[in-house]
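In what follows, a structure is listed as structure tokens, so that the remarks can point back to it.
A single protein chain has been omitted from the complex, and every remaining protein chain is retained in its original position.
When the chains are written out, they are named A, B and C in that same order, and each has its own residue count from 1.
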Amino acid sequence: MIVLLKLIQGIGAGALSISIGLLFVGIGRKITARIHRRYGPPFVQNFIDLFKLLSKKSISHGFTFDLGLIAGFSALLAAVVFLPMGQINIFPHNSSLIMILYLMTMAYLGMAMGVSSSGNPNATVGIARALTLTMGYEVPFAAVIFSVYLFAHTGSLTNIVAAQSGGFMNWNLVKLPFGFVAAEIALQGMLGEAPFDMAIAPAEIASGPMVEMGGKYLGFGMLQHSIGLFLETGIMVDLFLGGGSNVWIFVIKQFELYFLALLVNAIFPRFKIEDGVSFMWKVPLLLGIVQALIVVL
Amino acid sequence: MSIFNNAALLIAVPLLFAFSIPLFGFVSKQLTKWVALFTIGFNATFSLYILLAHKYPTVVVMGNWVPPFGENLYIGPVAAFLVSVISLIGLLIAIYNLWAIKLGDVTRFSVLFLMFIAGASGMVLTGDIFNLFIFMEITGVSSYALVAYGPRRRALGGAFKFLVVSSIGSTLYLLGVMLIYTQLGTLNIAEIAARINQTTPGLLTFAGILLISGLAVEAELFPFNGWVPDTYTGAVNGISAALSGVGAIAGVYALFRIVMTVLGRDGTYVFTYGKLDLMTVVAILATATVIIGELSALVQKNVKKMLAYSSMAQMGLVAAGFSIGSKLGVYGGIFQLVNHSIAKSMLFLIVGVLVGSGLGERIEDFKGLWRRSPFLSLAFTIGAFSMLGFPLFAGFWSKFAIVGASIQRGGWYDFVIGLILFASVVEAFYYLRIVTYIFSSTSIKEPKIRVNLSPAIPIFILAVVIVAIGIYPNFIGSFSMQSAGEFTHKMTGYVLNVIPTIAAH
Amino acid sequence: MMQEFLQNWIYFIASLSLVGVGLYIVLTKENIFRIIVGLNIIESGTNLFMVAIAWHPNAVMPIYTATNHLMVNGKVVTADPLPQSLVLTAIVIGLGTTALALAIGIKIFEKYGTLDVRKIKEAEK
Partner (left out) sequence: MNTNLIWLVAMPLIGSAVTAVVVRYKFLDRLITFLTFATTLFVLFLAHVGQSYSWTLKFLGTTLNLTLNVSHLSIFMLYISIAFGTVLAFYSLIDNSRMKGFLLLLVLAANNWIFMSNDMIGFFFAWELMGWASVVSVLGGREKEKSRHAALYYAMMSVAGSYSMLFGIFILWRLTGTFSISANIAYLSSIIGGHPWWVLGIVSLFFMTFMIKSGIFPFHTWVPLAYAYSPDAFTPFLSAAMSKYGVYGMLLFLPLGLLEKGFPTAFGVPWTNYIFLWFGVITAVVGTVLSIFQDDVKKLFAYSSLSNLGYVVAAIALFTPVGITAGIYHAFNHLLFEGALFITLLAVISRSGTSKLSEMGGLWKKMPITFFTFFVGIASAAGIPPFNGFGSKWLVYQAMIKQHLIFATILLFLASTGAFMYLFKAFHSIFLGQLSHDYERVKEVPIVGQIVEAFLMIAMIFFGVQPGYILKPIGAIVKSMGLKPLPVMANGYVAGMFSNVYMPLIGWSLVVSFIFGFILFYVSAEHKNVSQTDNYTAGQIPEDWGLTPETYQFSWNFYQPVEKLFVPFFRIKIDGFFRGIGDWTKATGSAIKEIFVGNAQMYAFFAIVGLIIFVIAGWMA
């Protein structure tokens, strides 16, 4: 019986993350358009695109191409299940932060496998850039995570959220300001937003990994991006903004973070890959280490 | 005692046949080599009979002049053990010579070879220091001539150097003997050992130094071993094997018989003017030999020269083992001495066979030997690993014992063994360099090396013996332990067996 | 014991200086035959030393005859016979070694065409 309940909750969480993700991207496109002083597509545009893509015939590069893209989508779906979202917390005792992060890498591994088996060098160069960038932002993010670990003496997101209950004052955002700023920059890298979107750079490598995706594969890519977006902002909310008492507050807080990222995305040009990584290892890492020192001493 | 079990035969028979070989020579040149083979065979069986049937300790009196007055041969555990090793290795080398010595003057070669074996056995058996000098000279003369036997010019240069340095060494030894004789009036080792306290310290130390420097030439210790590289490279491989196998045993035995039994006082040794005892001086020389030997072997390009330096270094290691003075140290020393002569003579024989079948002497020529003759490369690896002291091979136990004894003695000996361990890492490098050359086969197809029977037998037997000792060390270990007892406990071990009535004073 | 030994110090000095001369020749000369001669001088030096050890002042020859009494009222007057016999063997051994050295010297001359030790070394390098 419990299993059935958990299954339904899981499906609900999955559907929620997909729809919220697509919604955010739609609104995001409208906001970026407004910044560029044009109207931009309706905010439900992404849902329309998704249905169009899923119904179009497309070409594939063999079994690993399909398996890879499906894995990319479903691994993220599995990771969402463990994320405490406001009062929906499907597996409260099993939401270790590092476990979720490593589960997300499963998704990126799947997508990378699919994309690079397509044989198009642009795709593999894109993946190589994405992995280098991961090494870039993981280091400051690790500094932040471990300072939060030590600060809250716990590794599971549920307890971190519980530790921040109560008013705005005891959010981690207030207690660990440097950590939040470092994590914010790292989030920029995770989402692949402006200064760090060299992985899907349309000009240099024909939008990198997505070069061979068409039809339902592009649909899967879009789904993966939206769930990833939901997950990463969700983690940031749980870590620093107290996780929200119910789901809708949780979603609003996520949108705040995404909105911040969008603003930066609309303005900044792209880093070269090695400058991006060295930037990540200078400013955010320094902040993270400062934060860690404060927590440790 | 019946004529047959008189140990003097060990010396008499080889000499008898040595000088009667020219008669056989008239019949046929090859026969002389077989005669030499059979005499050494007799020597080997007789000494093994003494060793295994535990016929020692016996004193063989010459012309029934009772020991302190007449000359005597003393067959203790050391003498029995070393004589059997000498004659066994001599036998194997003689078998090798059947194939190797074809050109040149075969009869005179066999005469010299027999004299060499007789001299070496005499050195080990004799109980009289002047006799020791005579046998040293016999071994010396025969080995100069044997070295000069080699076809190449280098042999003559090597022989001449060996001759000059050894004759200076033996004159020093003779002076030392005379100095001892003037004070104690006797030449018998046992009596000198017992009455060593009656000598005046100044003269005794000077005599001791002279004796040691004289014998150090034969035992290849540092300042006196200049002749080693040129002589070993100049000589024919069979002779280098004999020199490094048999000559080294006799040389080291003589040196430590004098230092430990004659000049020793059960654990303490003659002090040079009351400060530095002779044993420490020998220890310093031994460590210097090891280091210099290993380092100069490292940069050698020619395999024979490398093996020469390596045998010099191993003699240093053996001397270091002896110079520790404890029973364990002497045990390690003797065991290493025997292991070294087995392994080193095998290595020289292998090089002999390879050179014989047209392979160059440079290290690079060993490339891909595995393809051309698996038997020789396997034997070479077994010999090299035993020299390095890898487990499952004979050298492991003896090197283990020497390191143990020297650390057990402690004090500055830790530093000594530290240097020796560094030197053996260097040794590991140049041996493994050759082993890796052997097994990394090259693409160029070279003909297979055919090893005919006569050299194959000694190499095979020596390789099997090395692995057998490596797996079950107690067979040789027990003999070396008894002989260690004879060296360290001077009075009970040696003197009282020879002259029961004498009381040490 | 020491002062009896030093009584005939003049002979020891002489014989050891002979050994010194021999050593000097062996160490400095380049010609092989000169070296062999040097070796011989060392040999004879040691033999003299051995004989000198056997003798003490106003010693009598050690052969027992009616007139020659070895022991005079309990004190040994004869020279010690043993080192003299040792000298015999030492001389024979010296002979052997010199003969071999000369043979090798001749062979070296045949092969190298020179007797100069330094030139042999260069030829060998």
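Following the convention adopted for this analysis, a residue touches a chain if its C-beta (ideal position, glycine included) is under 8 Å from a C-beta of that chain, and two chains touch if they have at least 3 such contacts.
Every value quoted in this text rests on a predicted model; they were computed, and no experiment measured them.
> Give me the visible chains that the unshown chain touches, in label order.
Counting the whole assembly, the omitted chain is in touch with A, B, C.
> Identify the residue among B:60, B:236, B:292 or B:496 that touches the chain left out of the display.
Checking each option in B:60, B:236, B:292 or B:496, the one touching the absent chain turns out to be B:292.
> With the missing chain put back, one of A:54, A:162, A:201 or A:286 would touch it. Which one?
Reading the full complex, the residue touching the unseen chain is A:54.
> Considering the complete complex, identify which of B:49, B:375, B:439 or B:460 is in touch with the unshown chain.
Considering the complete complex, B:439 is the one touching the chain left out.
> In the full complex, which residues of subunit C touch the absent chain?
So the residues of subunit C touching the missing chain come out as 23, 26-28, 30, 35, 117-118, 120-121, 124-125.
> List every residue of subunit A that touches the chain not included in the displayed model.
Residue positions of subunit A that touch the missing chain: 7, 10, 14, 54-62, 64, 66, 70-71, 73-75, 77-78, 81-82, 91, 93-99, 102-103, 105-106, 109, 112-113, 116-121, 124-125, 127-129, 131-132, 134-135, 138-139, 142-143, 146-147, 149-150, 153-156, 159, 206, 211-212, 215-217, 219-220, 272-274, 277-278, 289, 292, 296.
> Take the complete complex as the reference. Which residues in subunit B touch the chain that isn't displayed?
Where subunit B meets the chain not shown: residues 160-161, 164-165, 168-169, 172, 205-206, 209-210, 212-213, 216-217, 222-224, 226-227, 229-230, 272-273, 275-276, 281, 285, 292, 295-300, 327-328, 331, 381, 385, 388, 390-392, 396-397, 400-401, 403-404, 407-408, 410, 414, 417-418, 421, 424-426, 428-429, 432-433, 435-437, 439-442, 473-474, 477-478, 481, 484.
Definition applied: only the chains that are shown with their structure count from here on.
> If you average the CA atoms of subunit A and of subunit B, how many Å lie between those two points?
79
> Starting from the mean Cα coordinates of subunit B and subunit C, work out the distance between those two points in Å.
28
> Specify, in ascending order, the residues of subunit C that touch 2 or more different other chains.
none
> Would you please write down the residue numbers of subunit B that are in contact with two or more other chains?
Not one residue in subunit B touches at least two other chains.
> Using the touch rule from the top, collect the residues of subunit C that touch subunit B in their complex.
On the subunit C side, the touching residues are 1-2, 5, 19, 23, 26, 32, 35, 39, 42-43, 46, 49-50, 53, 82-83, 86, 89-90, 93, 96-97, 100-101, 103-105, 107-108, 111-112, 120-121, 123-124.
> Can you tell me which positions in subunit B touch subunit C when the two form their complex?
Counting only subunit B, the residues touching subunit C are 130, 134, 137, 140-141, 144-145, 148, 153-154, 156-157, 159-160, 163-164, 167-168, 171, 174-175, 178, 181-183, 187, 200, 203.
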